[in-house]
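A protein chain is absent from this complex, but the other protein chains hold their places.
Right, chain A next:
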Amino acid sequence: MLHQWSAQSGQTPREPGHLPESEDLWEQEMEWLRASREPLRSLPYAMMDKRLIRKMREPEGMQMTRWQCWQQKQQTMGQRLGEVARRLAWGFGLWKGALYEIGGLFGSGIRSYFTFLRFLLLLNLLTVLLTASFVLVPLAWLHTQGPGPTLNFTLQCPGSHQAQTYIPRFHNQLWNVLTGRAFNNTYLFYGAYWAGPESSSAYSIRLAYLLCPLACLLLCFCGILRRMMKGFLRRPGLGQDYGVPLSAKVFSSWDFCIHLRDAATIKKHEISNEFKVYLEECRRRQQVQQDTPTQRACRLLSYLRVNLLNACLVAGGISAIFWATKYSQDNKEESLFVVLQYLPPGVISLVNFLGPLLFMFLVQLESYPPSIEVNLILIWCVVLKLASLGMFSFSLGQTMLCIGRNKTSCETYGYNACDYQCWENSVGEELYKLIIFNFLLTVAFAFLVTLPRRLLVERFSGRFWTWLGREEFLVPKNVLDIVAGQTVTWMGLFYCPLLPLFQSIFLFLTFYIKKYTLLRNCRTPPRLFRASSSTFFFQLVLLLGLLLAAVPLGFVVSSTHSSWDCGLFTNYSAPWQVVQELVALRLPLSGQRALQYLSSHAFGLPLLWLLSHILTVCIAQSQANARAIHVLRKQLVWQVQEKWRLVEELSRLLQEPGSSESLIPDSPRFRASHPRFSGPGFWSPGSPGPESPARDPSTRTPPWLSSSYPGSRDSPGPRFRFPSGTEL
């Protein structure tokens, strides 16, 4: 037993034929275990062995000094705090049971969608908290209630657009809520905020209102990046291809979360499909390499053709959105106002519904390997979704701020004051309508399409119904939907500060609706969707959405003219002017000069140079590492071959006459030619020769590894034990 051995430390029992090397290695292992600071829980040993190691590290006779006691207590407390913090970061264990159930039934690929939902919910709640604490609470505290919108300016407005004050009101309260008119003068929209001049109060509401969206976006950016990097490759393959190798996929393909027999069967089917598809692609790739140049050119042309067609589809889609938005804004006073209110969101949803179907149809006309097919369709769906949102915000900007076109009504005030008394409110309303429409569409699809489909498929059994089947729960499509909603929320942070609150409520309800749909009305898609690559993909698309939302925000904050008579920035040429004014007002002269220096070229250019220098050094370092790895691999292969060559030489020597005496266990020749021993007494690991898979017992050598296995595994007896002489 290890216990007995350590008790007699220093007196190694001598057994006949005992190899001195095994003792040294055994001692080395024990010494390493004793001296290492690695926490016990991460050592790959059984519980009783860990206890023994712990006893070895701190012999009982030793008195622990006060310092060590305190250190240990701090360590345990630190660990506990870390556990608690981790639990909080995982969302207070919100929906833990539901996620567990979904993972058990459908695997971690689909569960990743729901964890992503939870992550977005937390982001939105955090945003609401920030906004409330920095803007709303001080506003309520200071009790500033400004004058209402004043109309003491005259405009020459072309045409019959008299009606700055005329806003069509519906007597239907529901419509008012759905279009945002009911909330027009509440803190939901930009227009209701008001603050006195900057010099009058110590706390600048304007600065808080300006910096809140930027801070929220920055926080979200950091959070997403951190989550992305956590799931990312721990040690990226330097100098190798960046994909996940097949062996890694094979070893990590089983999902240990599954605990239902049916789900396990489905998973096995999926894995089998994946392997078969992979092998098919390998064969295809080999075939492709034997293609003539003409065939290669043909393939390239067809690839270009498909992508060109898809690009045309995207262009068509987003121009439809542009037209729809313009039409809806230009015809605000029409009698079909009700329908036109929701025309832009309707067109966006239609485009995003038809687009993927057409992409799939076009891509499947060519016969691409499945992985390329899936990736291509996915990329184009993402492009379509984000482009449609970008075009929507651009067309809003064009109507309200005359970006990209010259219109006389924008010249006087920098925005289209004739049509929009408070353009920020209008933008806020459009985004609000978009979010509401998205949510209503989700609910409608769940209850008016998927549910009836399931009922009909169960009821009837014709060929059509069996072909139709239940709806598949497509993770990418659902993820793109919620990412689009989140992008719109981020776009609206400046115009509609409480929009994240609505988004949180909708996300919360979406979780339960999607869970119900998945568990009752859907079936799993036949194609495997891996949890981690999907997580990375989700975070990436979310990041793109965030960048898409940040660009208009930056533009608006820095260069557009705010509304003349509503909101916080009435007297500034651009909202960012507030910062300059406050800097001039509040900061001492030295601070102002420091800030001026930091934002000038004299600071920026050297910083840029330094950063590019660091980047160059990093790249050069990584290239050097890649070369070193290559050389080391070759060296390793050479060394193993050399080892086997030596072993073969030795076994050849054994065959020579006069080798009978070397069979005596004690003779040095025996020991030299039978280098067989095991580690701290466990199963003798072997590695067969390079060519012959047949196991030759006389040529076994232990792969001595620092993290070797403990304990005896193939013979009964005490756990750690010496190799006895009879084994050799």
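Structural remarks
Keep in mind that, in the parts below, contacts are C-beta pairs under 8 Å (C-beta built on N, C-alpha and C of every residue); 3 or more make two chains touch, one makes a residue touch a chain; residues count from 1.
Going forward, contacts and distances are computed from a predicted model.
Between the names "Proteasome subunit alpha type", "Calcium and integrin-binding protein 1", "DNA-directed RNA polymerase III subunit RPC3" or "Ribitol-5-phosphate transferase", the one given in UniProt for the chain missing from this structure view is "Calcium and integrin-binding protein 1". In the complete assembly, the contact with the undisplayed chain comes from A:279, out of A:94, A:137 or A:279.
From the options A:34, A:226 or A:268, the residue with contact to the unseen chain in the full assembly is A:268.
Between the chain not shown and the residues A:137, A:222, A:260 or A:509, the one that touches is A:260. Set against the missing chain, the residues A:392, A:536 or A:564 yield one that touches it, A:536. Touching the chain that is not shown, out of A:312, A:636 or A:653: A:636 (per the contact rule at the top). Mapped onto chain A, the interface with the missing chain covers residues 40-44, 46-48, 50-51, 54, 76, 83, 86, 100, 108, 231-235, 237, 244-261, 263-265, 268-269, 271-272, 275-276, 278-279, 282, 530-533, 536, 633, 636-637, 639-641, 644, 683-691, 693, 702-703, 705, 707, 709, 711, 713-714, 716-717, 719.
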